[in-house]
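Omission of a single protein chain aside, the complex is shown with its protein chains in their original locations.
Each chain gets a letter, A, B and C, in the order it is written, and its residues are counted from 1.
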Amino acid sequence: MAKLNMVKALNLALLQEMERDGDVIIIGEDVGVDGGVFRVTEDLHRKFGSKRVIDSPLAEAAIIGTSVGMALYGLKPVCEVQFSGFAFQCFHQIENHAARYRQRSQGRFHCQMVIRMPYGGGVRALEHHTESEEQFYAHIPGLTIVIPSGPRNARALLVSAIRNPDPVVFFEPKALYHAAKEEVPDEVEALPLGRAQVAREGRDLTLIAYGAMVRVAREAAEVLAREDHAECEVIDLLTISPLDRETVVASVRKTGRVVIIHEAPRSFGPGAEIAASIVEGAFLSLEAPIRRVTAWDVSLVGFARERAHVPDAGRVLAAARETLAY
Amino acid sequence: MAKLNMVKALNLALLQEMERDGDVIIIGEDVGVDGGVFRVTEDLHRKFGSKRVIDSPLAEAAIIGTSVGMALYGLKPVCEVQFSGFAFQCFHQIENHAARYRQRSQGRFHCQMVIRMPYGGGVRALEHHTESEEQFYAHIPGLTIVIPSGPRNARALLVSAIRNPDPVVFFEPKALYHAAKEEVPDEVEALPLGRAQVAREGRDLTLIAYGAMVRVAREAAEVLAREDHAECEVIDLLTISPLDRETVVASVRKTGRVVIIHEAPRSFGPGAEIAASIVEGAFLSLEAPIRRVTAWDVSLVGFARERAHVPDAGRVLAAARETLAY
Amino acid sequence: MPRKPLEPRFSVEYLSILDADGNLDTALEPAIPPDRLQELYRAMVLGRRLDERMVRLQRQGRIGTFAPIKGQEASQLGSAFALRRTDWMVPSFRETAAMVWRGWPIDKLLLFFSGYMEGGQPAPDQHDLPVTIPVATQLPHAVGLAYAAQYRGDDVVVMTFFGDGATSEGDFHEALNFAGVWHVPIVFVCQNNQWAISVPLKKQTHSRTLAQKALAYGLPGIQVDGNDVLAVYAASQEAVARARAGDGPTLIECVTYRLGMHTTADDPTKYRSEEEVKEWERKDPLTRFAEYLKKRNLWREDLEAQVDEEITAAIQRFEAVGPADPLRLFDHVYAELPPHLAGQREDLAAWLRRGPGRNPEPEPPSPPMRGQRQTTRWQS
Partner (left out) sequence: MPRKPLEPRFSVEYLSILDADGNLDTALEPAIPPDRLQELYRAMVLGRRLDERMVRLQRQGRIGTFAPIKGQEASQLGSAFALRRTDWMVPSFRETAAMVWRGWPIDKLLLFFSGYMEGGQPAPDQHDLPVTIPVATQLPHAVGLAYAAQYRGDDVVVMTFFGDGATSEGDFHEALNFAGVWHVPIVFVCQNNQWAISVPLKKQTHSRTLAQKALAYGLPGIQVDGNDVLAVYAASQEAVARARAGDGPTLIECVTYRLGMHTTADDPTKYRSEEEVKEWERKDPLTRFAEYLKKRNLWREDLEAQVDEEITAAIQRFEAVGPADPLRLFDHVYAELPPHLAGQREDLAAWLRRGPGRNPEPEPPSPPMRGQRQTTRWQS
């Protein structure tokens, strides 16, 4: 048991899975000697050598494309895309191949691989370093999209992702890399993919969030409990796709009111599927329109304006109060 | 006035806009001498020469990337991606640049360009030749996503797309290329982007569709009128994004019941945003859950199974009847 | 210090052994046992005859669109011939002859080209990837396979195929660059058939040869007469041996020609001249190799008949396959069917149970791609 931040927790998952399974290898830009620009792969190069922790040339499509080939052969690559904003360079390899090979070969081959990418705001970097692209991957059949919300579940979910027989796109919320420390057990711990968690129980309103927005949702929930005597249920999706509709719908059947929070732009974003699924599954329980508190439909932000763009507890609170008052 | 199929209608739009504006140029694979694999650019190479109708090397990212450069200089490229399934190769150039240059340069530059791509099923081709990828583009701020449903609106929308000062992704439903002919006026005709059309009036149920699915929706509507005495309103979106929420919401306020139809996989697909927008805009009018009749959440189909995958009038009818009975 | 060319200069070789007129360079003639020569020729004839049959089947609507290989038999078989069964082959979409040689059942390939996903499943013991349709995207997979084999210490060479047009794609560049840096056991075989659909090589790249593109990655590149099966084999054999010895990747450019259409949906008369085709028919890879075998008394009279029988039998097996079960759409999307897909599968099953009674009957879909005839086996 040690108190770790998310970077160290992810590093622990990688270390233990690599010790456990010689087929697990790491590939990406600067993941070796440098330990990754966020240090998630720190020290692994020293421990496992440059054949197993590969500092690749600067080419995302080839990082994913060669990893697909390695996976077809039976290795289990964990690829790092340095920032999610640069993953569109390999989008064709992910959609055309990683997501399809099991089906194309009718089970003869499959791609047991993890594609890690830091996403979201919070580090005041330049363009392409602060976006949230999970929606683009969530719409691709064959993929599993995972987003942790804290050090402990980050470690447990990465372990599951590495062991998952199909490709997992693992988004890491930059804003939480160093934000908080948690007790993380030394012995390996895994969380099931495809399952959301109820992060806070409540009967008045359901707040649905993931990644860095869970913190924001919790904060709003505290204020509502304190000031409005309203008890919010906070759902932490953890897996975006396949979406855990069961948990989401069960909560809304109870509360009848929903606010969805995400960092991605609103239109045609992840909140839309969550809302549509709720309407399909809990129509008669709905007592108010489903609100979405999201980033605006804008690509370029610039960190001078980032806080006006990414949802914060204040905006969630306002939406929650309107929903409760509806 | 001539009776044209969609291929000829699109060809007419290109011809007339090129005659009208010397900055309009065409670029793509096999768009020149061959006239495009679907013949949409037929004869333009002969008329305008190889500098204006460019048979490019085989590289989608460079087709879009160089077109971005041409647009920054003031030309108005109309790019063809041979099949929408091959557009992920240029997805980074579309998302990183075409969609962002106006904002990145704060108005100093913009990308007046059209990206044409045949999409959807209906020609019994191999993998990557039958998918519907509109969702991936609809989530990108700065883009406009257009999908015609017949020869006449295809021509009028392509004219508007070419004249639109910002990038337009223009999806052409392969299934309709040769499906039907329509009277298409000789004089140039344009339809506003961002506006849906009510293709059929009705008060009992709203069917929302676009592209090849409009035909399917109409067919179901006829049967419902004939056999169930139920009058469906059929909305043809024409522009997917920005979504014409006003028209959609107005219709649902009237009917209270909705079935959304699209060829793209269901989860995290276009129907989700349509549904979420309806809940936001017409919550109190809703009398039944919003149904989505879509392709299944599967990437690989194979044309031997395509008709079990793509929605048909029968499946729409079944969903419509359940919604009406709700 | 001043201005000087870097030494040594960069060089790319050209190889030809048996030319169009049957002249043989005995000094370079590879030592292939007679029976192996006959196997090779048989594979070429099988490839040619199957190709011709498939075009007819497609025209009759009995299979869907496919990419004919006529004219490219030597370049794809002379190369694949240098592989062991334990080596890996990574095709594009125009290696039907090589795929059959590698053990793909003909009836399975016909299923594939009839829109049956089942046709894309390699046998458990087969070290072959299925057809890849997005141009050049299979090249990084081949490099990854080679890396994995090297990582595991397996005695494996990977050979991957692609066309002249494919060399323009970013994936080609990234794959060769990674292969160079990783020094993996791989052979890149470019079937330069002069055309990428309607785009001729001179519009594809400004480089004199495709082989010279190897220089960008510090790799050996060689250009061979792709219609000379002996030259293709010699170059491939050398490259495979180099890879097996741990001496890294090679790029082989096979200069050949697509005698037929790009795919059965294509009309080549729109973009190329009869003369050009005639010219290349004179260089047919089968003719000169047949002459060579006759001179060596390795010619077999009954070969064509025998091969045709094999093809006919396969077509019969293919056509005996029943309609495709739509519910198999949901197989193999994930290792385990997730809840939402299980639900969709149940919806489809329920829908199918309603059977023909469902109203209205789905209208017949629109006409197929230009040139392509409808197939009768596309609907469940």
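Please note the rule applied: contacts are C-beta pairs under 8 Å (C-beta built on N, C-alpha and C of every residue); 3 or more make two chains touch, one makes a residue touch a chain.
Just so it is clear, the structure is predicted and the values come from calculations on it, not from any experiment.
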Hidden partner chain, touching residue among A:Ile26, A:Ala98, A:Val168 or A:Val223: A:Val223
Omitted-chain contact residue, chosen from A:Gly69, A:Gly85 or A:Pro289: A:Gly85
Touching residues on chain A - with respect to the absent chain: 29-30, 32-35, 37-39, 55, 57-59, 61-62, 85-86, 89, 121-129, 174-179, 219, 223, 227, 266-267, 296-309, 312-315, 317-318
Missing-partner contacts on chain B, residue numbers: 25, 51-52, 56-57, 59, 61-62, 64-75, 92-93, 96-97, 102-110, 141-142, 144, 165-166, 194, 242-243, 245-246
For chain C, residues in touch with the removed chain: 1-6, 9-17, 19, 23, 25, 27-28, 168-174, 177, 180-181, 183, 203-209, 211-213, 215-219, 223
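Following the convention adopted for this analysis, only the chains that are shown with their structure count from here on.
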Greatest separation from chain A - chain, by CA centre: C
Centre-most chain, if every chain is reduced to its averaged C-alpha atoms: B
Between chain C and chain B, distance of the C-alpha-averaged centres to the nearest whole Å: 34
Residues within chain B bordering two or more other chains: 85-86, 89, 127-128, 267, 297-300
Residues of chain C touching at least two other chains: 117, 134, 170-171, 333, 340-341
